[in-house]
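Read the structure below first, then the notes.
Excluded from the complex is one protein chain; the other protein chains are retained at their positions.
Entry: chain A
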Amino acid sequence: MHDKFKDADVLLEIKDLKIEGYSDETWVPIIKGVDLTLHRGEVMGLIGESGAGKSTIGAAAMGYARDGTRISDGSIEFDGMELTTASEAERRALRGSRIAYVAQSAAASFNPSHKIIDQHTEAPVHYRIKKRLEAQEDAMELYERLRLPNPGEIGFRYPHQVSGGQLQRAMTAMAMSCRPDLIIFDEPTTALDVTTQIEVLAAIRDIVDQFDTAAIYITHDLAVVAQMADTIKVLLKGEEVEQAPTQVMLDSPQEDYTKSLWAVRSFNSPQRHRPTDGSQPLISVQNVDAAYTGGVKVLDDVSFDIYPGMTVAVVGESGSGKSTTARCITGLLPPMSGQIMCKGEPLPPRYKDRTRDQLRQAQMIYQMADTALNPKVRISDIIGRPAQFYGGLHGSALKQRVDELLDLIELDPAKFYSRYPPELSGGQKQRIGIARALAAEPEFIICDEVTSALDQLVAEGILKLLDRLQDELGLAYMFITHDLATVRSIADEVVVMQHGKVVEQGPKDEMFTPPHHPYTDLLLSSVPEMDPEWLSTVLEERGVDNIGEAADP
């Protein structure tokens, strides 16, 4: 327990909580006996990988079991009220008024059909805490405190008219609308760019401090939780691993699992350099402009080279044109001007006009392995089809090739050959995605945010695999990512993009050493560090009004 809260009242006490989920016609345990004590004004960070049960515990703290789950045992006592035995109406009366919730994706969690402020005032009006107009005024005040632009007007917009970072702050304001005692933050910044994340983090921390609200902060990002939490609880597969005050937890984790989480950013691939013998780049993007039909220009004079066997990381916020560049290279989006060269030969702008050998050169691995693999097609066919199309293999030769590819991605052919994607875990699916790209025997692969949907340990496995394949097969990667830790661990060269333009590019060691382009500097300094004082330091350096979108140079 944190010393600071020794004398504070206990607000939430969860004892031996067990929650079950319904799958395959039976109830299976998801949470296997977790205890949690939260004092007034305390912020507890819940961390763990996906499937650890963080969000389930967060919902349970509101007396809420998601569809298909049930609280099977244990007690949840909120301010003297036992939630497991309370009636549904009693529990509902707490939600929104005394316990509020901030969801991961504000864009999906605001109702698209209503104005932001109407959703904000719904709870206070419903609970007769405030009249509608009072609640609206209060909302504007909160918007101002959270440093939203035009606080008097922004609430009267619809959710799709407001940017993601602003929506997330508006959602935090909404959670505050009834001045709750406890707020559950469920991965509130996971879906945001680093530059936006920082302003949301600052806003959340500020408002939680100002109103002395207790909070449960759920995340898988250790550096983020270090900024927000007084206490950290680590979870693994529905069980508690350990709990300690933040500084203690960061300095001296006790359990091996926690240590392995802390050590995850250690993987580092030695940096390669461009050949000095004047050889040609494998892929060369030259002065490419591009736009989607009828839209504004999304790429503006983009140029960079990728040499054989090297990894070029393309970084930038969402909407900066990273994936569009990949679409131009693969020929899915013909550029308006400029060209893509492959080994000195210009590639036809449309993939339909490319020869089979040219098509083979540009393979892709996608962010969401879930949606990039057809759930109704067998693994052997997913990998076999490109092997057949590009390699002309049939029968036993094809089967042998698929086995070989499965071996290459470290999955046992005997086990996986005839399975379907839904039977696989997230990391295994991503490996299948890699095998599918390898099946064409390319020299160049575009990896589009391949690790961002994965847990850190799994992501690390994928990065190691990609690195090994690069060494063995001499592959070149274009690695699209917004995660600078990933860039640091595997890139040889870095291209920084913003608003469809390349703002800076160069070898990794140079890019990570000052002086930087101001935008690169902003990106780098926005990446949270494990030091709990990091956020305060950055805010001090930049000034509170100069973070996030406002800091855009």
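By definition in this document, contacts are C-beta pairs under 8 Å (C-beta built on N, C-alpha and C of every residue); 3 or more make two chains touch, one makes a residue touch a chain; residues count from 1.
One rule holds for everything that comes next: contacts and distances are computed from a predicted model.
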{"item": "Chain left out of the displayed complex - its UniProt protein name, from \"Winged helix-turn-helix transcriptional regulator\", \"Ring-1,2-phenylacetyl-CoA epoxidase subunit PaaC\", \"Peptide/nickel transport system permease protein\" or \"Transporter\"", "value": "\"Peptide/nickel transport system permease protein\""}
{"item": "Among A:Phe5, A:Tyr64, A:Tyr217 or A:Tyr477, the residue in touch with the chain that has been omitted", "value": "A:Tyr64"}
{"item": "Residue among A:Gly96, A:Pro442 or A:Gly461 that touches the chain left out of view", "value": "A:Gly96"}
{"item": "Residue among A:Val28, A:Ala108, A:Leu133 or A:Val377 that touches the chain left out of view", "value": "A:Ala108"}
{"item": "Chain A, residues in touch with the chain not shown (by the definition above)", "value": "59, 62, 64, 66-67, 92-97, 100-101, 103-105, 108-114, 122-123, 126-127, 157-158, 160-161, 174"}
